[in-house]
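Only a single protein chain was left out; the remaining protein chains are all shown in position.
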Amino acid sequence: MTLAIDTPQLVARFVDVRSTTDALAARLTAEDQTAQSMPDASPTKWHRAHTTWFFEEFVLRPDPSYTMFDPSYRYLFNSYYEAVGPRHPRPHRGLVTRPGVVDIGRYREYVTEAVVRALDAGRLDDAARALVELGCHHEQQHQELLVMDVKHLFSTHPFGPVYVERPADDLSAPAAQGWSRIPGGIVDIGHDGRGFAYDNEGPRHQVLLADFEIADRAVTVADWLEFMASGGYGRPDLWLSDGWATIRAEGWVAPGYWELVDGRWTTYTLSGRRPVVPGEPVCHVSFYEADAFARWAGARLPTEFEWETAAAHRAGERGQLLDVDRVHPGRAGAAMVGDVWEWTASAYLPYPGFAPAAGAVGEYNGKFMSDQHVLRGACAATPPGHERLTYRNFFPARSRWAFSGLRLARSAA
Amino acid sequence: MTLAIDTPQLVARFVDVRSTTDALAARLTAEDQTAQSMPDASPTKWHRAHTTWFFEEFVLRPDPSYTMFDPSYRYLFNSYYEAVGPRHPRPHRGLVTRPGVVDIGRYREYVTEAVVRALDAGRLDDAARALVELGCHHEQQHQELLVMDVKHLFSTHPFGPVYVERPADDLSAPAAQGWSRIPGGIVDIGHDGRGFAYDNEGPRHQVLLADFEIADRAVTVADWLEFMASGGYGRPDLWLSDGWATIRAEGWVAPGYWELVDGRWTTYTLSGRRPVVPGEPVCHVSFYEADAFARWAGARLPTEFEWETAAAHRAGERGQLLDVDRVHPGRAGAAMVGDVWEWTASAYLPYPGFAPAAGAVGEYNGKFMSDQHVLRGACAATPPGHERLTYRNFFPARSRWAFSGLRLARSAA
Amino acid sequence: MTLAIDTPQLVARFVDVRSTTDALAARLTAEDQTAQSMPDASPTKWHRAHTTWFFEEFVLRPDPSYTMFDPSYRYLFNSYYEAVGPRHPRPHRGLVTRPGVVDIGRYREYVTEAVVRALDAGRLDDAARALVELGCHHEQQHQELLVMDVKHLFSTHPFGPVYVERPADDLSAPAAQGWSRIPGGIVDIGHDGRGFAYDNEGPRHQVLLADFEIADRAVTVADWLEFMASGGYGRPDLWLSDGWATIRAEGWVAPGYWELVDGRWTTYTLSGRRPVVPGEPVCHVSFYEADAFARWAGARLPTEFEWETAAAHRAGERGQLLDVDRVHPGRAGAAMVGDVWEWTASAYLPYPGFAPAAGAVGEYNGKFMSDQHVLRGACAATPPGHERLTYRNFFPARSRWAFSGLRLARSAA
Partner (left out) sequence: MTLAIDTPQLVARFVDVRSTTDALAARLTAEDQTAQSMPDASPTKWHRAHTTWFFEEFVLRPDPSYTMFDPSYRYLFNSYYEAVGPRHPRPHRGLVTRPGVVDIGRYREYVTEAVVRALDAGRLDDAARALVELGCHHEQQHQELLVMDVKHLFSTHPFGPVYVERPADDLSAPAAQGWSRIPGGIVDIGHDGRGFAYDNEGPRHQVLLADFEIADRAVTVADWLEFMASGGYGRPDLWLSDGWATIRAEGWVAPGYWELVDGRWTTYTLSGRRPVVPGEPVCHVSFYEADAFARWAGARLPTEFEWETAAAHRAGERGQLLDVDRVHPGRAGAAMVGDVWEWTASAYLPYPGFAPAAGAVGEYNGKFMSDQHVLRGACAATPPGHERLTYRNFFPARSRWAFSGLRLARSAA
């Protein structure tokens, strides 16, 4: 963690990130912010408190003159940082009704002001300021989780509440998919150390790639409807063994949040349940579904190394990132970053020479390097400024609550 | 259901019951009212809405001129009344964050006023007024459930919130237990039809009893500590097979909500975690534990027929009933009604000739006549006016979240 | 336990019971005798060994000169007798592949001969001889369980093996059902102490009954098909709450072992899968189903006291009991004992004044006096001589693997 920005920039960024979280929460009632709809998800209230705890624990508390807002929060809002001490069990986060949202709001203000004061007064050394920057990224990551979790919560409500209104969707067909050929060779993979990155994006290292082709847009809803119409969910030959077992056990016959209403496929969105939109990238599919689709299409998923190499060719392009007034992917376009995360063929494993950051903040990305697959890109719930070409997102193969889609690849002829 | 009270009395009772629910909720935040801590429990918000739904569905809706507050509530706040239509699944009640507590408060007012208006205007016939009375008892029953559920929810909070402050406990030893001999013979059991009763309390019928003895107070915390000290939770010979399996699987070594803190037994109460009080009746024990204790004590539980017969001898006496400023049992005394419910040896089965009330309101007590045990009396969470000598409460044998204790009996020498 | 028979009679009975077990096992391979198809069931091998263990443990081992066949069997073949020491966990009985059936056969011979020798030599006092008699009944009870368990195991086999051939079934319609009126009053219930009985059949005591009517035959397959055709499994109003939850969770739409084959209902029997037989009593229904059927039929189940009182009127009549060459109920006839067990409305609870037998053999019937319902009569898997009018069989309400049916009752007009 080296800091690439000066203090005034850091203060501005910190304040901006903090206010985005509050803007996301502002559309939610106290009740909405309390519920936890599954063990993997967390209440909004908890996200707001936990991101605040991070700054209090790692930035403020080392200063002996700092007075904690409430010492009990240290236990309640720690997450997986085992080194910091005991934690409240994750599946019970929805039962911690106190402190309430008003208290959490005050906690946020208290800590925000204390951090700003400390920064302004120059009381934070480089390491502490790097932790502020890390905390901003940490909070942005939780902003995305907050959106995912609210979407999941609202999707369980029988009447699909509207988080935010959205204009009518463009229901025209997507553009045809083309292929881009990417030459192989020895490529550099991982973050080059300029600017912020998570520890798991490094060390930068070399990988040998063969030539390959990659699709010039994500797989769309229209593509997916074809896959479904051709019986894709009923053909065991298309599926990994665990994938087949999963879709049978879960009864999956369509992406997450899809429901057949009066003979027409709809999906729950944060603007309520709506007909699916052919030109949008398919979203809320598991790795298993992405893999089966690719096989059906006579293609495959790219590895994360292929993905990163191809993305470098379109470095500046962005699809839809988080917009508090939309929170929904745009139409499938050329950009590889934005709209939906893209499952890759790669398991989430350490890069050669990987070492986690020292101390408790190192208990972050490295702990999860098993039983997960890498997704690349970013999505309509990713705050702008949080996305990076080297960013490695990861979820278990069966997971569907992220904004997860896919892009096809194939080996060059 | 015959109505024993005139309309002004009914209005007064209705308004009083409705306001007690609101008084119970007033000490809870919106967040507290939203969470559901286990599938058996319901959020406070749900209790407040469901009891209101009862009046809207059965009393107001039959009037075609009535405008529903919100038609979606019909689905959301039905409980087990299958005849009324589909229902929201019970374990997900904590996820219905909308409507919120403010909406529910308005719903309550709207329906309360509509019922009062209809009563005052004489628009309700006898059957409808009987349903208002039934609805009052139904709401009182939910007041007790609300208290049980909040206690369970708060008990899961790592810092045991205080629902209401309570003065210091009297830690003196309980009085010694004596026995009362009750002569047997053919006795009348069940409600005699004067005043309100649930359908499951009738028909009144005759039962042949042998002479028996019954303890003159409930089993106390002091008694229970002796049982524990003598290894009661470790002796399979004392336990029913299912009871032994349950305490092993659950790891139970003490009543519900008890925890050893610094070598001393404490229990979570609605005034926070406190040392256990020797002179209070033991509370939050399962049928299995009550049964094992009785065997250890060389006694047994009374049948519900013995209990009712013995209770008739102390008809006017009451222990602690619901007091919103206490919500905790009093010291074990002579009264058989109040403080804690008392497990009986009887399974919950229909009385000879039992027929449920007609229509949807009949889906109430009769549906549960299997796999449950009867408790008699009433407890510190039972609203005054809801208790009756013939009242048949019931829970599965493993259940501990009711305010459940026991009283010993033995066959007469 | 008092012994009503002399030693030669006891030897004859003992030898006869022992040989029946072996006759039941003789139709099974070593592989058949090893498998355990669910936690509630046990392998045939285990039944053969456990019934032998009973004699070794309680009759032979108290004699210090007795040499155990294999001391490790004491651990392996104890069942729920906690007082005797640790036991092998029930769900893993199918994994104890050693000792094998040949060893178990030798164990059986060894113990049989030792018991006969001890009896012949007059070395057993009254208490020990009473234990031999108890052991015979215990073994007969396990013969019935063995049949139930083999039927369950074979029913899971994709090709439904034939345990024994059986002639073609009589597919004619059953006789119409009539009613017998039984006068109420104070009746004596329970075993009178003449001859053998289990502890749970006493003490004999008085119960007050109202007049009632009872059907003159069991409910038949033809009756059940009507219930199914009228939508009985789809009407929540007919079902207890736990019953409805059970049939929904399990997907039950017909009795146990029934399957629709080419549009026709069949059932697995120990002679293979066959079309259901209209004139036979319905079998393998749960208490929940029996209760729902009775409600649909405008009747109810008899209490166990009504049943016993009615059965006393037909004391000598027997339907089909265990016949190793058939193992299947006969047509529904007048006898109340035989063909199928009949669910009663009574929960399985101790009679007034009940005390279990002393010592480990007392850990037998009393331990299960919760969460179960009483069945009366006997069935086509009950060995002749094991049936009694006062016999109290019991299973959880959801259980279907016993040969369980029902007979209707109603209160007298």
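Here the chain labels run A, B and C in written order, and each chain numbers its own residues starting at 1.
As a working rule, a residue touches a chain if its C-beta (ideal position, glycine included) is under 8 Å from a C-beta of that chain, and two chains touch if they have at least 3 such contacts.
Keep in mind the model is a prediction, meaning the values are calculated, not measured.
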Answer for the absent chain's shown contacts is A, C
By the document's definition of touch, the residue of A:173, A:208 or A:315 touching the omitted chain is A:208
The one of A:8, A:178, A:352 or A:384 in touch with the missing chain is A:352
Across the whole complex, the chain not displayed is touched by subunit C residues 29-35, 37, 45, 72, 75-76, 88, 92, 94-98, 100-101, 153, 156-159, 161
Omitted-chain footprint on subunit A covers residues 80, 82-83, 186, 205-208, 210, 236-237, 239-244, 287-288, 291, 345-347, 349-350, 352-353, 363, 367-371, 373, 397, 411
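Quick note on the criterion: only the chains that are shown with their structure count from here on.
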Residue numbers at the subunit A-subunit B contact, same meaning over half shared and different meaning under half, come out as same
When centres are defined as mean Cα positions, the distance from subunit A to subunit C in whole Å is 58
Dist(centroid_CA(subunit A), centroid_CA(subunit B)) in Å evaluates to 46
Multi-partner residues in subunit A (2 or more other chains touched) are none
